[in-house]
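Here the structure comes first, spelled out in structure tokens, and everything after it is commentary.
With one protein chain removed, the remaining protein chains of the complex are shown where they sit.
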Amino acid sequence: MAKPLDNRAWFLVLPVVALVAFSALIPVMTVVNYSVQDSFGNNEFFWNGTGWFKELLDPSTDLGGRFFDALWRTLLFSAICLLIEVPLGIGVALTLPRRGWGVAASLVLLALPLLIPWNVVGTIWQVFARRDIGLLGAAVNGLGIEYNYAQTPLAAWVTVVAMDVWHWTSLVVLLCYAGLRAIPDAYYQAAKVDGASSWAVFRAIQLPKMQRVLTIAILLRFMDSFMIYTEPFVVTGGGPGNATTFLSIDLVKIALGQFDLGKAAAMSIVYNLIVLTVCWVFFATTTRSQSEAVQ
Amino acid sequence: MARIAFEHLAHLYPGSSAHALKPMDMVWEDAGAYALLGPSGCGKTTLLNIVSGLLRPSEGRVLFDGRDVTALPTERRNVAQVFQFPVVYDTMTVRENLAFPLRNRGVPAAAARARVEHVAGLLGLSAMLDRRARNLGADDKQKISLGRGLVRDDVAAILFDEPLTVIDPHLKWELRSRLKELHRQVPVTMIYVTHDQTEALTFADRVVVMSEGEVVQVGTPEALFDRPAHTFVGHFIGSPGMNLLPCAVEGDAAILPGGHRIGLPRAYPRLSGRLELGIRPEFAALARDGLPVTLRRIEDLGRRRIARVELEGMPFAATLPEGMAVPAEPRLALDPARLHVYADGRLAAGEG
Partner (left out) sequence: MTVRADGLALSAGGQAVLHPVTLELQPGLPNVLLGPTGAGKTTLLRLLAGLDRPSAGRLFAEGREVTGQPVRRRSVAMVYQQFINYPTLSVFENIASPLRVAGLKRVEIEGRVKEAARLLRLEPYLARRPLELSGGQQQRTAIARALVKRAALVLMDEPLANLDYKLREELREELPKLFAESGSVFVYATTEPAEALLLGGSVATLSEGRVTQFGQAGEVFRRPADLATARVFSDPPLNEAPARSEGGRLVLASGAVLPAPVAGLPEGDCTIGIRAHQLSLEPLPGAVALPAEVRVAEVTGSESYVHLSVGGLDWVVLAPGVRRPEPGQAVTVWLDPQRCLVFGADGRLAAVAALAEAA
């Protein structure tokens, strides 16, 4: 509403601007630079224009086909994760105690998976789900169900999804719990007086009041799952075959495995633009619908 | 609709040593307008929550029309409640908000629709039925809260928990008088909790004054004003409250500090305990003759003026009559018919 009173405040922002320039802008420019050139090693580069991008976005080419396969795979993974984690997170948040010693205990328990580094999570699940020595793998096979994430694509998917759900549902729970705690008691009392069922209370009060935190939760979970790398890489290495080769894994294969810097650079730019676009569209539509509702 | 009775009702919060509500027996008649009046922490909200079923009393019973409802949860008591801060269901329209309690109880859509439109008419909400509830002003939101109670034809009582707290003064008048009109049209028991004496007195047929978990007086607004049963009531009702002066009583005369002798409207037997003479500022006026006082300040309230004076060093509030210039040597005239004597805070009964 009012202008800042002291323009010298901008000096305080300078260190951050410098940091962002070094950590983000310069690497991004390097990537942009690679994406329009071809290289045969020995630090020799040739101008390639939009060649890589054309190839990448044309599904009939080798690179394009590979890219779209990985893209659909990643989108499917994100969709499955969101479909499981968001309802599950809301459900768990609703069952958490609202007061008493149980609050602190359950919050600490829930936060535990969030504190474990990605590669450790991968390692834990790699062992946990092994059919020979893993508790889960052995148990499932013991029940007579054929389960081997190193051999069947379905088993690999189940494992990777289960791992993500185990690792990240807590985040959704914590966000939803914060949203639920912010609802004044009077709302629940009013609903009781109005004879509302638990489902009606959820629809009329809890869900609308959680809308903002849910927006954040969905956004965070989408970005993270869409860019997932470490855990599936540790567990399945992208296999069996290409079954769990998500965009990030494919990107690393191209960049480091085949050392196709130009292709990889073009791919990472497109990858980045997809994430940005999806997040922006999602954020813009939800915040607009919220602000319309407020006015 | 219901007659609400309390039998030996009391409440002690777990882990607390003092009663939040001291043992009491009381009856609220069907279709009456009651107010629970008292300062924060006097137990009025505790009593309200016991009526609504949000709180189960530690002792005693609550009866609705003779039926014991002490153990019944809120949703099975047929009470409606309006809260301090307006509660509306944000995502719904006004119409959906009003229909919500009916939908929850499985009332057929056509009947619900007719009922909602009838209630919207009573509350003056007809024109905004299809607007989103969250975009309305605080006063309209409170009307919606009230409307959700009124749509149910089985409602036994409507409870109001300081419903005008967040409403601007001008809208308070509108809402309050509409509420009062509504009570005439829809004879349902209404219970109104507030710390604001004006709201309590203007709303209720009978006011229940509470202090420290105890009901100190139940009466009509006139009774509370004319014959406060307790010095607390004298102080709490009226603005400024009743003047209380330490005194001694000899038959039909009171002796004030400084030896001033005042004639009382009735004779009193020998009274024991701490004695006080009570008179409301409305019945004590600055005049040419009377008790000598020192003037401290004049408060101009627009439609009347209050003189803050000192009588033998004790603060006293009196009326400065309309048109009277502020006297140089002010004296205080007390209307003898309006004097009351209190012994240990309680109204002493006189003879004649």
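We just call them A and B in the order they show up, numbering each chain from 1.
Note that a residue touches a chain if its C-beta (ideal position, glycine included) is under 8 Å from a C-beta of that chain, and two chains touch if they have at least 3 such contacts.
As the structure is a prediction and not an experimental result, all values here were calculated from the model.
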Could you tell me which of B:93, B:135 or B:202 touches the chain that is not displayed? B:202
Who touches the missing chain here, B:14, B:169, B:259 or B:313? B:169
Out of B:66, B:259 or B:302, only one touches the absent chain, namely B:302
Interface residues of chain B toward the undisplayed chain are 39-41, 168-170, 173-174, 176-177, 180-181, 184, 195-198, 201-203, 220-222, 224-226, 235-241, 280, 282, 297, 299-305, 308, 320, 322-323
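Simple rule for what comes next: only the chains that are shown with their structure count from here on.
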Across the complex, what residues on chain A touch chain B? 184, 186-187, 189-190, 192-197, 200, 204-205, 208-209, 293-295
Show which residues of chain B lie in contact with chain A when the two form their complex. 52, 54, 73-75, 79-81, 83-85, 87, 89-92, 100-101, 103-105, 132, 134-135, 145, 148-149
